[in-house]
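The other protein chains are all here in position, but one chain of the complex has been omitted.
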Amino acid sequence: MTIIVLNFKTYRETTGEAALSLSKICQGVAEDCGVEIAVAPQAVDIRRIAKNVSIPVYAQHVDGVGMGGYTGHVTAVSVQEAGAVGSLINHSERRLQLAQIEASISACKAAGLNTIICTNNVATTRAAAALEPTYVAVEPPELIGSGIAVSQADPEVVRGSVDAVKRICAGVGVLCGAGITTGQDLRAALDLGTEGVLLASGIIKAKDQRAALEDLVAGA
Amino acid sequence: MTIIVLNFKTYRETTGEAALSLSKICQGVAEDCGVEIAVAPQAVDIRRIAKNVSIPVYAQHVDGVGMGGYTGHVTAVSVQEAGAVGSLINHSERRLQLAQIEASISACKAAGLNTIICTNNVATTRAAAALEPTYVAVEPPELIGSGIAVSQADPEVVRGSVDAVKRICAGVGVLCGAGITTGQDLRAALDLGTEGVLLASGIIKAKDQRAALEDLVAGA
Amino acid sequence: MTIIVLNFKTYRETTGEAALSLSKICQGVAEDCGVEIAVAPQAVDIRRIAKNVSIPVYAQHVDGVGMGGYTGHVTAVSVQEAGAVGSLINHSERRLQLAQIEASISACKAAGLNTIICTNNVATTRAAAALEPTYVAVEPPELIGSGIAVSQADPEVVRGSVDAVKRICAGVGVLCGAGITTGQDLRAALDLGTEGVLLASGIIKAKDQRAALEDLVAGA
Partner (left out) sequence: MTIIVLNFKTYRETTGEAALSLSKICQGVAEDCGVEIAVAPQAVDIRRIAKNVSIPVYAQHVDGVGMGGYTGHVTAVSVQEAGAVGSLINHSERRLQLAQIEASISACKAAGLNTIICTNNVATTRAAAALEPTYVAVEPPELIGSGIAVSQADPEVVRGSVDAVKRICAGVGVLCGAGITTGQDLRAALDLGTEGVLLASGIIKAKDQRAALEDLVAGA
């Protein structure tokens, strides 16, 4: 099933009440169109959003630590308990060491959470797939926030990632991100063999977030 | 006024419902004894705890970034909006670069949050005081979690920190941490010129958390 | 061919003149026994050692950056120009982000350098192999510096790493490290299918470094 993951990052439009409102818009669009839309709000907003919407809620980051003396860390157990069903890991804005990525995936699996590892090219996608997350999301850094969709501007990195993942571990899904905004961007991503997209500013910064989402899912 | 800051870290005993229960215990003891007790829960628990208790709630960490494309970061605005009144910064388990500490303090001040910068010796206490936080909390790393109280085992680092802060910026308060458990530990800390203590496992891991807290505040 | 990589770390016994002396001891033993012994000195010592011995010299770390504005970084080009033939990457004492590991390998390959990626378990070994370095060196952190050899105490992690690498990319060699000291440790490592070992304190801290090396290579 096609999945759209909306990364809330830490924008003004995704902080506090606005994060809850946007989550409800996502839920409304998801219900109307039959596409799975997941939201990834800031840590402090996970519980409230998970309690108020029925669509999947992801954390933006989970540290590769367990319970114990880890001040200021975000644990898999804490986000699961708050209602998240998964987490982004190693986003380009929150890169982790290789050993930490592995530990984070292990902690998420132990807590029953899905995992989306973000990568920046085909080689790191291969490495990430070897860690057997639920999804790898490839995002060329130079296109993030650019408005130029990776699925249209750089289809080779997407196709190469799909091929690499299938060879390493066929059970791992592939998403792509960076510059994704429109239904055409999503359509192109699906045509390249991905299960969906990871996006942020294209929807969050839209004048009409609902209309932008509706345009996006029309490509599914 | 004496302040006790209970850092919840990421223990099992401070995750989810248990975090809320412990916060209520803290509130009960604070009301009975007239000491200020602040709690510093995990990010996902801030909102629920702040809504359910009247004692001060601190974040364990705030990144030195504003609103924008900062996936997986904890912003001052987000924790303030969730009900926190302050944040630990640069805890020994979540060290930051100097420029990040300064940016975090600036972001906290702009959001109206108190700041507690953690340091590891007199020299870093001096540097932290120059950044003008609300408090500096000196915690010699070798004593953290040791059960050996810094205020009794290493009074020089506490006294030296108090002196250094007063010379650099007299308006900054001084806390001490590491191994603090009992009322005697707190008494010793106050006698050395601090405004209070920062502690964690001594209370969190106690068989009877309320009794441990009551013993602690008896030293105030 | 069996390879022994001696990581000099930053011990007193491997700083300055002592690093050069130990390199010459390694060269002497390598000539006498027909085993390849490579040394990995500190960055400042690479050029002098490479000029004075004929055995392979590795850097301990190469950053995943090119030439340009990267103050304080160690580039592949700089260590190659100084005489190194390869580099450790992602040692447990100098962990890198996944994207940095990939960038470091790319930079090393472009400069004609061999690469040894250090990993901590079978899963991260799989991921590292997907990046196609010259070698992966698996070192369970809990055994590093312990004197308890991974090849004897935890053969499963070594065997699992060998199997994983062969499935991911058969051209990648496997080393193991952590606690390796004696010829028996090396023998066990080779019997498990590795190409050799990565070690440090077992030789560096030996009362008689030459004798320790001779005992080690006797296991080849």
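A, B and C are the chain letters, set down in written order, and residue numbers restart from 1 in every chain.
In this text, a contact is a pair of C-beta atoms (placed from the backbone, for glycine too) under 8 Å apart; a residue touches a chain by one contact, two chains touch by 3 or more.
The structure presented is a predicted model; accordingly, all values stated were derived computationally and were not measured.
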Left-out chain, listing which of the shown chains it touches: B, C
Where the unshown chain meets chain C, residue by residue: 7, 9-12, 15-16, 42-48, 60-61, 65-75, 77-79, 81-82, 88, 91-94, 144-145, 200-201
In chain B, positions touching the absent partner: 90, 92, 95-102, 106, 119-121, 123-124, 126-132, 168
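Criterion: only the chains that are shown with their structure count from here on.
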Chain contact graph, described as a line, ring, star, complete graph or other shape: line
Chain nearest the overall C-alpha centroid of the shown protein atoms: A
Interface numbering overlap (same over half, different under half) for chain A and chain C: same
Most distant chain from chain C by Cα centroid: B
Whole-Å gap between the CA centroids of chain B and chain C: 42
Euclidean distance of C-alpha centroids - chain A vs chain B, Å: 33
Separation of chain A from chain C, taking each centre as the mean of its C-alpha atoms, in whole Å: 36
Multi-partner residues of chain A (each touching 2 or more other chains): 92
